[in-house]
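For this depiction, one protein chain was excluded, whereas all remaining protein chains were kept in their positions.
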Amino acid sequence: MLLAAEETAAAAGWFLENAWLIPVIPFVAFFIILLLGKRMPRGGSEVGIASMVAALVIAAGAAFQWIDRVDSAHGEEVAPVIKQWTWWQSGGTKFGVGEHIDGLAVMALLLVAFISTLVQIYSTEYVKGDRRYTHFFASITLFSAGMLIMVLAPNMVQLILGWEIMGLTSFLLIGHWWEERANSEAALKAFWTVRVGDVGLLVGTAMLLGIFGTLDIQGINEMAAAGEFASHKVLMWAAVALFIACIGKSGQFPLHTWLPDAMAGPTPVSSLLHSSTMVVAGVFLVARIYPVFHVGLEINAAGQTFNLIAVIGGITVIVAAALAFVQDDIKKVLAYSTVSQLGYMMMGLGVGAWTASVFHIFTHAFFKCCLFLVAGSISYTASHHSFDMKKDMGGIWKKMPISFGAWMVSTAALCGIPFFSGFFSKDEIIDSAKYADYTIFYIVGIVGAFMTTAYMTRATYLTFFGTPRGGAAHFMGVDHHDDHAQDAHGQDAHGHDDHADDHDDHGHDAHDAPEPGKPFPFAPFDSPWKITAPLLILGTLAVGSGYLNAPALGIHWFEHQTESSIGLPIAHEDEGGSEAEIHDEEAVAVQAFAAPRAGEGAEAEGGHAEVDPIYTVPEPPKFKWSSAAPGLLLVLAGFLVSLLLSLAVFGKKKNALSPFVGLTRRSKPVGAIHTFLVNKLYLDYLYEKVIFRAFAHPISKAAYWFNQSVIDGVVDGTGRSAKRTGDWVYRNIDQRVVDGAVNASGMVASESGHALQPVQSGKVNQYGALLFSAAAVGAIVLILLNV
Amino acid sequence: MYAVNFLLLSAALFSIGVFGVIARRNAVMVLMSIELILNSVNLNLIAFALINNDIDGHIFALFVIAIAAAEVGVGLAMVLMIYRNRRSIALDELSEMHG
Partner (left out) sequence: MNAVLLASDVNVAQNVGFYIIAAIMLFAAFSVVSTRNVVHAALWLVVVLGGVAAQYILAAAEFVAVSQVLVYIGAVMVLFLFGIMLTRASIGDDTDVNNKGWGIGIPVAVVFFGVLAYSVIDAFEDAVIAEPSGAQIASSTQAISDGYLGDYLVPLIALSFVLLAAAVGAIVLARKD
């Protein structure tokens, strides 16, 4: 791929051409906030919000122009807008920075800019009065800049750059109140866990460079899709290495342990980084260079029943959902929920459902962010800065209508209830798994939907319904002095909960906080408007965003906008002639619905006719209510079961599931499972005590020994030997030889002088003797010479 | 007569004079030895004048006699001065100009 300003199509619009400004503006704002923020009237937040709004405007403009571009291409392949400026050269390889704008990038830019703006507005109220207000806004602006740098990266180097900036700011923001040990430990844990994965990122990138000779994403995608690589095995290992990085960043099992601990950070951080934007960076990476993974791991190959990505995704879905059941902290429930949904996205990519996964990123961002912001709103207003559902929440739905409404809408989206946004995206993933013949993941998907609904119902019940407890009781005006006895029944073994579980937003300096803002007039007791306005916006989007790509309603607009980003052609059944592995069932389905689809599929066909591809992704399956039915039934079942259990356990109302109350205490195996879950599968124990202790301890001891004995020994030894050499040289050479020579020459002079001294004795007779003997000798010499 | 006669004689006188310069302790004696040397030289000159039939030898010999006289006068004056200052003219003891 050539560098330098390369325009792939004639006259792309101004916003598309200059989309590189989108990360630059927040990046510059970061420095401004850092340097000048403290002196500004609002502590730097105005600069942050202004920069995000500016980025949002440009992103929106770019989105419009991209849509225009796709529409005007009329079904032909839409080339992305790529611009690169050379950053540095090494050997013959050039590395550049720039932009690579296509549907996926535009979606991500818009998403990040939009959510960042809302979260920053939210933060102005939420972290008001905080001791590090300015630095908070600086970090959060830098995070946005980093993610934006990553999503429009034209090559892997810039992608890694953005990735690392995000890691840094995640560390900074999680440890925002680092005065408490638990918070700084959580920040470090997040950083190090993601770092473990980043090894894979660097190794994988190096392997990509070795395989393809370039790090340009466009080049890599094209070459991988066309099969222009030497060894498939090497490509597979590169894909594995890169996926390890995604496991770390996107919190897949087994490197998910940092995400729940990351909830130690302020709620806006959790809502921005650890739910909607940063954690999807791993999914984004897979989607960005999808041909590498698709070809390398042979996704959708004939007869494949599982592959690495899908397996990890699937395990994550189930494990995280199971863990979400035993959490008392509302943010932890949402954290595990995020992990579970990320598992869905990964699973979707693993079964070839690219569009579905990417769309799920889109919708998930809105409703998850909304859920977190609602949690923050509750803690801000109702539960006195506590996030413990069992101790400080309950029965507040009447007094917090906006928060409650946003929560319910978002929960519905999360559970996949029809006509909310999550339904369209999640269901498509599950459908694709089924139609691409990955049956086991289909089962995982629908079981996951059951569990999702179940734990969210539990969380909703604990948070909003029942009798008010603790902080909520105070808020509702029904103070109880024996709060703790209230939830004795519902209290399971806390055992090994780590400290971060009990965290409040301590660093908030709440006691001398300034006046909170005004709430909306139609919700007088709810949180101030700066908190609830984003909730309203996001709640609306939690409903509405799904309609951009609703197979149930035959809308494929989103897919149309982004399909050029897949990197692989979609195997449309009706064009035929492709060697793509297409399932028979799908062929039948397509033929049955050929008529209504033909009209819409015409635009897509035209572009694929000329190329006979080797690798393709399957097209999204046609939606049928009948195929969605099992999933929906399980959702309903999950809701009912959980509702009844919650009422029985927490609400102490007698119903059909009352016999199950206290099961964990009565039954040993069930109790053991519960303890296992509460201790987060003992993974933390494994990582910290076993692996760390076993490897790092001896390694650090060995390194210390090496340092002290070997390196210091070498240094000391060198010093000592140098000293001894110096001494020896001094004694022998300097004192004896050199000084000796000097002294000797002096002595020679002086001794010769002394020796000659008697010649000048002052005695005349002697002078005479010398004179005459010299004359005699001279005469003899003369005679001898002349003889 | 033989030419070598005078010359050998003068050589012998010269050598004796050299011995005297080296061996004698008294300054006056040394001066006397020097007179011996000078006379031997004079004899040489006259001998050569005779051999070569040239009067220059005589002239030179007269020069030497005159110079020798002057030198003895000055030399003895110095010896007197030294004797006055040091009460001794033993050359062994007059060795302050040593290195």
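Order as written gives the chain letters A and B; numbering starts at 1 within each chain.
FYI, contacts are C-beta pairs under 8 Å (C-beta built on N, C-alpha and C of every residue); 3 or more make two chains touch, one makes a residue touch a chain.
Keep in mind that this is a model prediction, so the values were computed, not measured.
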Omitted chain - touching chains that are shown: A, B
Hidden partner interface residues of chain B, rising order: 1-9, 11-29, 31-33, 35-36, 39, 42-43, 46-47, 49-51, 53, 55-56, 58-59, 61-63, 65-74, 76-81, 83-84, 89-92
In chain A, positions touching the absent partner: 763, 765-766, 769, 772-773, 775-776, 779-780, 783
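Everything below uses one rule, namely that only the chains that are shown with their structure count from here on.
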Chain centre separation (chain A, chain B; CA means) in Å: 121
Complex interface listing, chain B residues touching chain A: 18, 21-25, 27, 30, 91-92, 94-99
Chain A residues within the chain B interface of the complex: 756-757, 759-766, 768-769, 772
